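With one protein chain held back, the other chains of the complex are shown just where they sit.
As written, the chains take the letters A and B, and residue 1 is the first residue of each chain.
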Amino acid sequence: MSFRRQGRAAVLALLLGACSYQRYQSDFGAAATQGRQFLTLFWIFLGVCLFMYALVIAFLVAGILRRRRATDANVVETGRHHQSHPLMRTTLIGWAALIGVGLTALAIASFFADRSMAEAATGEKLSVTVTGNQWWWDIRYNSDDASKTLRTANELHLPLGVPVRIQLASNDVIHSFWVPSLAGKQDLIPGRETGITIVPKKTGIFRGQCAEYCGTQHAHMALVVVVESYADFIKWWDHQLQPAPAPANPLTLAGYNYVTSGPCSACHNIGGTPASGQVAPDLTHLASRKSLAAGALPMGKGNLYGWVADPQSLKPGNKMPTIGLEPQQLHAVVAYLETLK
Amino acid sequence: MLEPRFTDDVAELPTYKFGPSSLTWWGIIGFMVIEGGFFALTFAAYFFIMGHEQGWPPEGRPPAALLAGTLFTILMLLSEIPNTMIKKAAEARDVAAVRLLLPVMVAIGVVLLVIRGFEFNSLNCRWTDDAYASVIWALLLLHAGHLLTDWFDTVVLTALMYTSVGYEGRRLVDVDENSLYWRYVWLLWIPIYLMIYWVPRL
Partner (left out) sequence: MTDVRAGDFEGVAGRPVPNERERVEAENRRLAEERKKIVRDGPKLTGEKLAARLDATWRRPPGIIGWLATVDHKEIGRRYIITALIFLALGGVLALAMRLQLARPDSALIGADRYNQLFTMHGSTMMFLFAVPVMEGVALYIIPLMVGTRNTAFPRLNAFSYFMYLFGGLLLWGAFVLNIGPDAGWFSYTPLSGPQFSPGKRTDIWAQMITFTEVAALAAAVVMVCTILKCRAPGMTLARMPLFVWAMLVVAVMIIFSMPAVALASGMLISDRLIGTNFYNAAEHGDALLWQHLFWFFGHPEVYIIFLPATGFVSVIVETFCRRPVFAHAVVVLALISTGILAFGLWVHHMFATGLPRVGYSFYTAASMSVSIPTGLQIFCWLATMWDGRPRFQVPMLYVVGFIVTFVIGGLTGVMVAAVPLDLQLHDTYFVVAHFHYVLIGGAVFPLLGILTYWYPKITGRMMDDMLGKIGFWMVFLGFQLAFFPMHWSGMLGMPRRVYTYPAGLGLELPNQLSTIGAFVVGLAVVLFVVNAIVSLYRGRIAGPNPWGAPTLEWAVSSPPPVYNFAHVPVVESNTPLWDGDGKLPVVTGLRVDDKEMLLTTVVAATPDLREPVAAPSLWPFIAAIAVGIVFVASIFSPWAIAFGLVPCAIALTAWFWPKELKRHPEPVID
């Protein structure tokens, strides 16, 4: 990889704040109302803080550079060390007032940003429940119509411009839901109900990540968020409601048989098949997702092989055991999983 | 090294005084604040857990039985009478009275500790039952520890008063401060008594 290109990109991003690839997982993403308001407030704070910092440094430099003759300084050598320059007292009061005014201004700005975030978060049209698990995200799309409720994992699809209420819960320890490009974080706490409302403003693919340390594989508890047009979203939802396609050839059939009757089915659910485990990610449309193992690997045949064969070496400590499949079984299982579009 | 310039002489200063002049008085106040903070935070935890419950105790569990705790409280409050007598005797430098009264306090402490044992038995729950049970056990246990410590302190002090060092003025300060501490022990007990026995009955 090229160090120079990287360096240039970083410098550019430093200057502009929001360079293209920084949108993927970045506070500069501003892809939702909340993220935009964050960014505005951030620049205000940064401006005020830089101003105060400049004052401190200026005073420091002035103190260093001010060369006083030995006879007129208020120091012990002149015997005047208990006196101070008359200007200092006034300046102290001025400085205190300036800090007070600056902080008040920032507190007010923060308060209004907080309120407008809360206002933007009203009128939710869609309700999603995200449940944290060590180390993956369980996702349910709620609907009054029971046939429309949907369970998936690790990939959240959101319609553009629609306020979405995301209910947060945890099955084990504390996690934190955080998609930097969209909004600030919110903890998932066992025994408590929390939630966050997001109004996506840009289409695209964004990456989120658990932000509260939650154990061994905290680093690999990522979430892909796809913001798409309302029509695309509805299409996706309808597709996800479909049961898994039936196996079409002997190889995938062998895989089907293994997955639905073997150890996989104890934990995983595949809609329309006997596999109905509830403690691991839903696999009904696994192959349609962009990543594997909660964002640990990109979706693809090679990674599927690697993951199914030995999950413990790719994401050490995760809850999926390495079973030790025979080569034929492995081929069959991967071939079947690939059909779960 | 600077040459000394002699100003004053402190040879005639005493080696002990009662109250805030004494160094150990400040030390004891320090440890009282530490323990007080510990108890205050336990109280906060109690009310925090109570805060999101519908019933208290939760799930319609019976609250602690009153007899042992109330008996304990009455005796604890009555013990302030000999305690004050000891404190006054110490401040009056009446070694004989102090010697006579300290064993009384030791005896009262024994009775209190025995009743405390029955109190644990009358809580109507085990600490493993739920968070309510855990926190009232914690309160009672912490106070039992507090009581035990000061009782042991009194035992040692009593023994000390019967030895030759018992005649030093500084021992009377120790007695004085031990009485002060005993006041703290029963003062802290009052809110705990209310929280274990009466708040669940509200």
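The rule we apply is simple: a residue touches a chain if its C-beta (ideal position, glycine included) is under 8 Å from a C-beta of that chain, and two chains touch if they have at least 3 such contacts.
A quick note: this is a predicted structure, and the numbers were derived from the prediction, not measured.
**Student:** Name every residue on subunit A in touch with the hidden partner chain.
**Tutor:** Those residues of subunit A that touch the unshown chain are 1, 6-7, 9-10, 13-14, 19, 21-22, 24-28, 37-38, 41-42, 45-46, 49, 52-53, 56-57, 59-60, 62-64, 66, 68, 70, 73-77, 81-82, 84-85, 88-89, 91-92, 95-96, 99-100, 103, 106-107, 109-111, 113-114, 117-118, 134, 172-174, 176, 178, 180-181, 183-187, 189-192, 194-195, 207, 209-219, 316-317.
**Student:** Across the whole complex, list the residues on subunit B that are touched by the chain not included here.
**Tutor:** Contacting residues on subunit B, toward the hidden partner: 1-17, 20-23, 26-27, 30-31, 33-35, 37-38, 41-42, 44-45, 48-49, 52-53, 58, 92-96, 127-135, 137-138, 152, 156, 160, 164-165, 167-172.
We take it that only the chains that are shown with their structure count from here on.
**Student:** Centroid from C-alpha atoms only, then distance subunit A to subunit B, rounded to Å. What do you get?
**Tutor:** It comes to 52 Å between the two C-alpha centres.
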